[in-house]
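Taken from a larger complex, these chains appear in their original positions, while the remainder are omitted.
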Amino acid sequence: MSHIHIPDGVLPWWLWLGGWLLALGMLAVASRMATGAGSRRAVPLIGAVSALVLVSMASEIVPLAYHINLTVIAGVLLGPWLGTISAFIVVLVLALLGHGGATVVGLNTLVIATEMTLGWALVRGGLRLLGHTHVRPVAAVSTVITLAITTTMLVGIVALAGTGATARETGALDAETLEFRNPFGDGVFTIGLLGDGHDHAGETEEEHAAHADDARGETGGLSVERFAAVVYTLGPFGWVLEALVTAAILGYVARVRPSLVYGTPAAEYRVRYGDEHGGH
Amino acid sequence: MHEHAHDHGPLAGAKEVVRISCVRHTYEDGTSVHLCGLDFLAHAGARVAVLGPNGSGKTTMLFHILGLLKSQEGEVRVFDVSPADEWPAIRRRIGVVLQNVDEQLLAPTVIDDVAFSPRQYGLPEAESLERAHHALNLLGIDHLADRVPHNLSGGEKRKVALAGALVMDPELLVLDEPFEGLDPASRTALLDLMSSLARERGMTIIMSTHDIDTVPEFADYAYVLAPGGRIAVYGTPEELFASADVLAEGNIKPPILAELFARLRERDPGAPAPALSVSEAVDALADWKSCAERLP
Amino acid sequence: MDITAVDRSAVLGDTLLHRAAPTSKLVGAGLLLGAIVTVNDPLVAAGLALSLAGAAAAVGLPLRQMLPLALYPALFAIVFAFAAAPGPATGALFVLKAVTAALTVVTLMFSTPYPQVFAPIQRITPTIVGDALLMTYRSLFILAEKFSDLLRAVRLRSGVSARQPVRAARATARALGGLLLYSLDLSQREYDILRLRGYEGGMRVRRQVSTDRSADVAALLYAALILAVVVVFRALPHELGGYAWLVTVVGAVDLTTGLLIGRRT
């Protein structure tokens, strides 16, 4: 999940406030575009998709200690404008349920909205390029690229914050993966990344990093480079899992309800609210 | 324009509230419903029953009246406008109970649910609540006011949905199988309620149902859909249940009393004409017998 | 995320907080969030968290159901603290802030029906956003319900046998695919029904008034008091820093009394 679980009151105020302002600006534009497009039929669509994203974020896949996001799927089904609205709602409801800080709603919205929009653009573009028969591979590749890019964005935010690091749970760096039963955490990190030869069994890489910090005293922070290294090494595991899920679900939807994936307006004559006057 | 006329009975000359002419709807998966044949008409103050086998298109037809589906062919007029295009103009005048009531209950408590419409229409809170309580009272479910709708039994849910439909005192009431899941006593109560609403407030009521035995008591007239959506038969209950072949078209079994009298007449041509309510039937049978006693 | 439990408590509960006006509760929650943003001493933050839990218990909210929700963010905060905090004290502060903030919103949601919380949000957001927020919440219920239906149906109609995990996984995948489409259609229908029943964007809810003036006063006073304590400690770090443990002790006393009162009623 591209959702920063930074507690309230930790980031510098200008950063989260700036996040709020940017997010509200985007929201205003998105609402105008969505309403302008004349389809308030969008509302139930946003509702259903946001709910799915919320539920998937709250349910852990048991043996893997990972949860899927469905953000790319949401992006494909919703498009950029509705996606932005959905991102805001997902983050807001999570915050209302105590899951994620209230002050960082703005920043979180920016990240998730970007993820949905990117996912939408890549999948649509890929399908246009490769044709409709390649939904699954296109979805998988787009997911990996999207997550890689939003991860980079997060590293950027961390750098801006200047506090050193933040726990960004994209892919395998998700906090739930970082729980003390990460199947592949120790090995990769102890040897590959930090390689200081200590026995760190039972610790996660973050704990590990923290110990390193402590050694350097309270003023030091995890460097942006190391944070990035951690994220880019562990991330791909999560990205691949997410890609598999996304491919499977989009493949299914494309088969039974193609209009949702390919974007041809549904050939049904259900009334679109908001189009009542001067509609078709 | 249509082959049947409503020029008899107390409704002669009444205003048309609903008209459906040869509407076709094709669902996304390709299933097509073609509501053609006769025109469907509902007049102000009339109680109209819609009959027909499963999957014939009753719900589809009611959805057109509610503007939830837009016709691809043909015309739908409700209060002289097209409901799909101009729903906001007429929705305050229409109350609805859908077939699957689970989908219809929205609010966290029963009283909030029933008060939902008046609140949305901006009535003052006190009036909204009063209306809601009155509606609950009409249906005899005051005691459910503070329950969570989701936790109610099947029949209780349907009564709550009915209260929500009646709360704004609509001119047109659209009911999709309202008797489903109601116990017999509640059925009778609902039938009485509908009769009095139609009589006293001139409410127009359109109801789809499979409960044939309620039709004679409920309906001023009825339409029968054949599979595929064709509006095959129109008539008053008496006309409808008098002829077996008409009913066969709609795959309908006549009410028990109609059948009983038909079979009696097969045996004895002197048997009385079909009665449609138990008290009529008792009178008719007693007459029949006593006339036999008196004959010799 | 047992959303039906939240809803049940919010609608059917009858605690002091339930009786306060939603506006008071929203303002109170805002004050508490302000305190959480301001606090910079872990001992004060600990006192705040303990006291809040005590208050929830005292009025009779189902603390046992609330704690999992409130503690969930602690998981993430711990990770964040390990990664970013310069030292253990700051780390503890981060975690305490997360838990207290979560406890605040969860207390709000457990004592206030969601339409009451959403109505003010709908008033300040664009129509489509407010609409979609409401539909999302409704869809959450639909999904939760549909999901438990699904589990029940699977149980009734076979049960997933542990001996055939592949078969079980395939069936689950099929079911989940169906669930996606089903929820899309159902949301559409739900929205139709909202419109049929008079919804025009913007939930109009009963202006829930306070049924107990003292409840409003208590909630607001409590939140204001906490904010004041936090601000004082923040403003005078050198003078008061040494006494921060007192706040923790008071919080602990609050929690103990709260639990005792809660048990009594």
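Note that the chains are named A, B and C in the order they appear, and that numbering of residues resets to 1 at the start of each chain.
As a convention for this text, contacts are C-beta pairs under 8 Å (C-beta built on N, C-alpha and C of every residue); 3 or more make two chains touch, one makes a residue touch a chain.
Quantities reported herein were computed from a predicted structural model and do not represent experimental measurements.
Recorded composition of the complete complex stands at A x1, B x2, C x1, labels matching the chains displayed.
Basically, only the chains that are shown with their structure count from here on.
Central chain assignment: C. Criterion: smallest distance from chain C-alpha mean to the mean of all protein C-alpha atoms. Inter-chain contacts peak for the pair A-C.
On a Cα centroid basis, the chain most remote from subunit B in this structure is A. Averaging Cα coordinates per chain places subunit A and subunit C 22 Å apart. Work out the mean CA point of subunit B and of subunit C, and you get 45 Å between them. The centroid of the Cα atoms in subunit A and the matching centroid in subunit B are 50 Å apart. Touching two or more other chains at once are residues 257, 270 of subunit A.
Within subunit C, contacts with two or more other chains are made by residues 138, 186, 190, 195.
Of all residues in subunit C, those touching subunit B in their complex are 7-8, 10-12, 113-115, 138, 145, 186, 189-190, 192-200, 204-207. Residue ranges of subunit C in contact with subunit A, taken from their complex: 1, 3, 6, 33, 36-39, 69-70, 72-73, 75-77, 79-88, 90-91, 94-95, 97-98, 101-103, 105-106, 108-109, 117, 121, 125-129, 131-140, 142-144, 147, 173, 176-177, 180-181, 183-184, 186-188, 190-191, 195, 201. Residue ranges of subunit A in contact with subunit C, taken from their complex: 5-10, 13, 27-28, 31-32, 34-35, 40-52, 54-55, 58, 85-86, 88-90, 92-93, 95-103, 163-167, 169, 175-176, 178-179, 204, 206-207, 209-210, 213-214, 217-222, 227, 248-249, 252-253, 256-257, 260, 270, 273.
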